[in-house]
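Okay, handing you the structure first.
Removed: one protein chain of the complex. Kept in place: all other protein chains.
Now for chain A:
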Amino acid sequence: MMPISQRQVEIRAVLKTVDDPELPNVSVADLGMVHEVFVNEGAVSITMIPTFAGCPALDFIKKNVKTAVEEMAWVESCEVHFSFEEKWSTDAITGEGKRQLKKHGIAPPPENYRPGEEWTVDCPYCGSDYTSMENVFGPTACRSILYCTSCRNPFEAMKPVVDYVIN
C-alpha cells in the first residue's frame, strides 16, 4: 500500500464534515462509507460504499462530497463514485459515528449480529435494555423503530446489516 499523503489526510478530514442528509451530525466518513481516496496532483477520485441500495440519499451524498472536496484550495476536480465491490456493513460505523447517532436518539446497531436473528439494543436516551421492537422497518431503509419501556420513549436504531453467508 502506498503511504498516505498529506493531501489524502486533508481530504479524509473534510469527509468527516460531510453529513448524511438523513442523519444530522453523522458524517459519511463515520458511517464507513468512504472506501478509497486517490490524489493525482489536483485531481481527486473518491470511491464510496453505498449503505442501503434503495437509499434515495445516495445522490445527495455524492454531490455533497464532491462540493466539499472541490472547495479545498488545491483541488481542481473531484470525482465520486459508488462501488459494489466492497460491501458496506453496519460494523463499519466508527465510535464517533455511534456517539453522534445516540445524540439524535438513534441507537447504534447491535454488535456481532447474525443475519436472520432477532436483535435488541439499549435505549439511546436512558441506556436501559428494557426495550422492545415496534417495527424492524422505519422511516428510512437503514433504521428500525423501538420503544423503551423504562423511560417510555420511542426511539430508532440502525438496522444491522452484515455480510451474508450462503449455507
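The criterion applied here is as follows: a residue touches a chain if its C-beta (ideal position, glycine included) is under 8 Å from a C-beta of that chain, and two chains touch if they have at least 3 such contacts; residues count from 1.
Methods note: contacts and distances are computed from a predicted model.
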Looking only at the UniProt record of the hidden chain, which name from "Branched-chain amino acid ABC transporter permease", "Response regulator receiver domain-containing protein", "Phenylacetate-CoA oxygenase subunit PaaI" or "GTP-binding protein" is the right one?
-> "Phenylacetate-CoA oxygenase subunit PaaI"
Thinking of the whole complex, not just what is shown, which of A:Lys63, A:Lys87 or A:Arg152 touches the missing chain?
-> A:Lys87
Touching the hidden chain in the full complex, which residues of chain A are there? Just list them.
-> 50, 52-56, 84-85, 87, 89, 115-116, 134-141, 145, 159, 161-164, 166
